[in-house]
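Have a look at the structure below before the remarks.
Just one protein chain is left out here, and the rest sit where they should.
Our next item is chain A:
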Amino acid sequence: MSQRSERRGIHVDQSELLCKKGCGYYGNAAWQGLCSKCWRDEYQKARQRQIQDDWALAEKLQREEEAAYVSSHSSSQTQPPQSHSQHSLATFSKFEEKKTNEKTRKVTTVKKFFSPSSRTAPKKESHEAKTPSPSITRQSSIETDRVSRDFVEFLKTLHKPGREIHKHSRAFIDSMGNKKQDLSAEELSECVQDFYQGMSDRLLNHFKGSSEKVDRVMDQVEKYIMTRLYKSVFCPETSDDEKKDLATQHRIRALHWVTIQMLCVPVEEEIPEVSDSVVKAITDIIEMDSKRVPRDKLACITSCSKHIFNAIRVTKNEPASADDFLPTLIYIVLKANPPRLQSNIQYITRFCNPSRLMTGEDGYYFTNLCCAVAFIEKLDAQSLNLSPEDFERYMSGQASPRRQDDPAGWPQSGSRVNPVLTQIQHNLSVLSSLEKRQQQVIEGAQSLEAELTEWQESVAREVQEILERYPLDIKPRASAIDAENVENDRLPPPLQPQVFAG
């Protein structure tokens, strides 16, 4: 993580949030760090490989059968002609039938794989298509076990009513398990809401109208029920939630060019604290998809909204109003492109405790999210104060919005652009600054060279002047006292001190 990020206190690096494929969209832990599109592509590749393997296996089996047929045919040569012909015909017809069946099976498998998930498809096939990977299944079963344990622990504190609640909850889950294939999404919702209502009424009667206790118990019941039923009621086969999800995702991708200015979002992303809040808001709304309980999904929306309010408060230095909040939420949704957004909204609407949605704080933020999605779906040129021509050009990708202050025309830092383009923009700006610095260094070096040459010449001139002013007079070297004595070498050696005994 960069030093700057550390200073600002972001604990999640931007690169960790993004799709591992580098497509520029946000990834999801449930999809191994990929965005929904890349995950779908990966899943399709895996399925394609599986189909090819199946095909190869079928071919191998076919060859083996042919070999077996040939061997049986040769061994039956000794039989009478009539019986032989009958036998061979029977075997051949069986083989042909089997081969036809094999081909049909392969064709339907391929068709099923390439066609979009049809709601009218047989139950078996659609179930096969929806089967999650073993790791996801294992993870979900662990979570279910944990929630069940927590629920039992909680009910122990209620003693006798706890046993009754557990019994009713288990009975309801079993009854839903038997009926889920036959019911539409609305009917599933009705069943769950009826159960909530019945349980709530009984609890109110038991707790003598103490609504706080009832709410606490109902929260636990909702958590237990919805964790157990999640796989069968989230984005059910009978609804078109998946189709809506894809439509919304494509719509948001098509609107990648929408800038902060177009939506009049009162947020300055250059401020570190604001930038942090925006990143946290995006993380929260993406995280919503990984939760199973409607209340937990709502909590993610509320947390996202709180971060948005904080970003606006820091930017404007005053509390935000709904006129500030809604456009900022729209911007966050466009930036995050949350996975399975419509499915999550529908799931919350169908299976959340209705009183929480109608009046509470979570309900307020959820309503704003619904408004944001509705706005995105209906968004047009007028909504962004653009001319219809500009809007069409941006939507078709023929042009992209330009910065008013930048002649180069790079998209705004706040706008949702491809990270690669952002990186290129950053690199170019770094290169241009390096070029300027290099130019300055070259100019400095040249001036230094000129100064050094001039200094050298001035020193030489000064030396010359001094030499001319003070001419060099070489005097004879001073000699030693006995310098003229030429026979020094003939002199005896100096006397050595001698020691006498005595």
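In this text, a contact is a pair of C-beta atoms (placed from the backbone, for glycine too) under 8 Å apart; a residue touches a chain by one contact, two chains touch by 3 or more; residues count from 1.
Here, contacts and distances are computed from a predicted model.
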Omitted chain (choose from "Centromere protein I", "Ras-related protein Rab-20", "Ribonuclease P protein subunit" or "Radial spoke head protein 9 homolog") - UniProt protein name: "Ras-related protein Rab-20"
Chain not shown: contacting residue from A:Cys19, A:Cys35, A:Leu155 or A:Cys191: A:Cys191
Candidate in contact with the missing chain, chosen from A:Asn205, A:Asn427 or A:Gln464: A:Asn205
Given A:Thr367, A:Ser433 or A:Thr453, the one touching the chain that is not displayed: A:Thr367
Sole residue of A:Phe151, A:Phe172 or A:Tyr224 that reaches the chain not shown, by the stated touch rule: A:Phe172
Contacting the left-out chain in the complete assembly, out of A:Pro161, A:Pro272 or A:Pro419: A:Pro161
Hidden partner chain, residues of chain A it touches: 160-161, 164-165, 167-168, 171-172, 175-176, 179, 183, 187-188, 190-191, 194-195, 198, 200-206, 211-212, 215, 264, 305-306, 308-310, 312-313, 319-327, 355-356, 358-361, 364-365, 367, 370-371, 374-375, 378, 382-384
